[in-house]
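Missing here: one protein chain of the complex. Every other protein chain is in place.
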Amino acid sequence: MLKRSDIVVFSVTALAVAVAAVLQFTGGNDILRFVVAAVALSLLAMNVSTGTEQVGNYLSSGATGVLQAALGNLPELLVCAFSLRAGLIEVVQAALIGSILANSLLVLGVAILVGGIKHGRMRFDAESPRMIVSLMMVAVAALAFPTLAAELHTPAANHEDALSAACAILLLVMFVASLRFTLSADPERSLRHAPPKPDVTAQHWPLWLAITVLVIASLAAALVSEWFVSALEPAIHTLGISQAFAGIVIVAIAGNAVENVAGIRLMAKNRPDYAMSVILSSSLLIALVVCPALVLLSFALGGAAFTLVMPPLLIAALLLTTLTSAIIVNDGETIWLEGIALIGLYCIIAASFWWG
Amino acid sequence: MLKRSDIVVFSVTALAVAVAAVLQFTGGNDILRFVVAAVALSLLAMNVSTGTEQVGNYLSSGATGVLQAALGNLPELLVCAFSLRAGLIEVVQAALIGSILANSLLVLGVAILVGGIKHGRMRFDAESPRMIVSLMMVAVAALAFPTLAAELHTPAANHEDALSAACAILLLVMFVASLRFTLSADPERSLRHAPPKPDVTAQHWPLWLAITVLVIASLAAALVSEWFVSALEPAIHTLGISQAFAGIVIVAIAGNAVENVAGIRLMAKNRPDYAMSVILSSSLLIALVVCPALVLLSFALGGAAFTLVMPPLLIAALLLTTLTSAIIVNDGETIWLEGIALIGLYCIIAASFWWG
Partner (left out) sequence: MLKRSDIVVFSVTALAVAVAAVLQFTGGNDILRFVVAAVALSLLAMNVSTGTEQVGNYLSSGATGVLQAALGNLPELLVCAFSLRAGLIEVVQAALIGSILANSLLVLGVAILVGGIKHGRMRFDAESPRMIVSLMMVAVAALAFPTLAAELHTPAANHEDALSAACAILLLVMFVASLRFTLSADPERSLRHAPPKPDVTAQHWPLWLAITVLVIASLAAALVSEWFVSALEPAIHTLGISQAFAGIVIVAIAGNAVENVAGIRLMAKNRPDYAMSVILSSSLLIALVVCPALVLLSFALGGAAFTLVMPPLLIAALLLTTLTSAIIVNDGETIWLEGIALIGLYCIIAASFWWG
């Protein structure tokens, strides 16, 4: 029923969570606490992802898609929600945009580099990545408007809550429409980035186990997210880095580490179109779901409002990144040099946020 | 000679103009006056368009193109000119950019949505739409410079009249060059977005009738435009909306209503490349002809100068819209989800201008 590798993963995860708990309650070294919590959170994210896949074996492919969309970004959503409660608004903003940057520049860059080194010039069927990039462009343009309105001192600047809420609702409507699309059985009407997964059947869990893993991992993720956030502020302080840099680099990479490895591995296996779809739709979901969900959540929770009015440099980085990835994807061909260029751009953006 | 449907259209138009006249001179309810004037103007625009087509039967296809370009945007040009005279500069700016946004986002979005629902994933020969989008990108970049120079406080900011005039003249030069292109008989040298119109011969008017309809409709459009503008300001006041919102949404949609239906209908008939060409070249003409013509006209008329220095949020919206439509068109494929995304982006932009 369970393979040895599953048992190893469970054990390591449990161990990491236990160590994180000990450090959390004994008040250990800030940096160590932060690192262990980050590792535990990544491992839990992997278990949530595996659990979702396993439950998916008992559901239609459409329902699996919905489940994945809902739970795949759960750890990130939890971390951001706890950070908001802790008043770390700057971290949350940077972590959200940073996740998109990390996916669309760093992960895509590494994937293209690895693929290019192994397979030379890669040509791919760009249909599905192009569609994702088109939707991304629309979503990012929409996401940018509250900040543009505020920065340009338009009358809407005095109504940033209302404008952000309107944008959030429209982004969620786009997301629901996209679900409707993903759910469609007709391949001509779907985004077609869900290829057959041949390995999954080999590791078929019974339903009770899949659900148990999913529930326990999700609950543990909620706990560890809180520890992660509580260690975040002292760690930032000790390391002497800016809130923005912590969000855009550390939280963004920690929050997306596991799912990102999948995309890079697919590229190494010479499946560039699927790899790009996986990497880019991860960015798309953050823009279409996580950002608007947090806005509406923050209104519901009260306290410090989290609006879509972000630091303008973040929005500029987001727009340039989206345009760059659109142009890179559109030519239906990659070389490793493009990978290096994307990684370089990511480093330059990160450097711009280094000073606090 | 005249079909029943023609007679119905003439009668309804005449009726609408008459009611608009009565309301205008009896000083009826502001909103009602405004709505009736808008309807009358839309109907007249349709008659101008039909008249142009009918006169075109007696001209070479090249000369027809020139005539269409000259008269197709006549009602819009008239409304803007009267609004300028009334000092409603903000409305004019918003209406011009709003017309481009309405075409490139709302109408294109609805067309893609309708096409996608009826025909599923649509692949199209993207050659002609891509060419239009390329030219649009250049025109929009050119259009943006006076605003950029002013916003960024460069020395040119003190010479906005001269810079705007220079940009207007260069845009008109591009337009004249594009006419030269459209007029070319050699299909390899033309934009090729003028397919055979099989239905037209069925409804062939004699020349005198075509010219009469064209002249009367144009003159009436001039009259009704003035009423429309005179009702616009009180209507804005009564409704409590901002000048910018009135321009970007109400005037833009009213001014382009009829020609827009054509594009959507073509998409429903599964002719996506022609539909996109029609919709996008309507945007292109506004950037290449209507905007610069109004600038030069305002210098000629004296009074409040209308320059290309616009509110920066309008220009940001224009740039993002153009980039988005370029990316959507470039992949040569549409799905209804892209339609929803475009409509969503239009709503978000409109929302940003809601507050006055």
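We just call them A and B in the order they show up, numbering each chain from 1.
Following the convention adopted for this analysis, contacts are C-beta pairs under 8 Å (C-beta built on N, C-alpha and C of every residue); 3 or more make two chains touch, one makes a residue touch a chain.
The shown structure was predicted, so the numbers you read here are calculated from the model rather than taken from an experiment.
> Check each of A:L88, A:C167, A:A217 or A:L345 against the chain that is not shown and name the one that touches it.
Considering all chains, including the one not shown, the answer is A:L345.
> Just name the one of A:L59, A:V176, A:V215 or A:I327 that touches the chain not displayed here.
Hidden-chain contact among the options goes to A:I327.
> With the missing chain put back, which residues of subunit A would touch it? List them for me.
Contact residues on subunit A toward the absent chain are 116, 120-121, 242, 311-313, 316-317, 320-321, 323-324, 327-328, 330-331, 333, 335-338, 340-342, 344-345, 347-349, 351-356.
> Which residues does subunit B use to touch the chain missing from this display?
Interface with the chain not displayed, on the subunit B side: 126-127, 130-131, 133-135, 137-139, 141-142, 144-146, 148-149, 152, 154-156, 158-159, 163, 166-167, 170-171, 173-174, 177-178, 181, 186, 188-189, 191, 319, 323, 326, 330.
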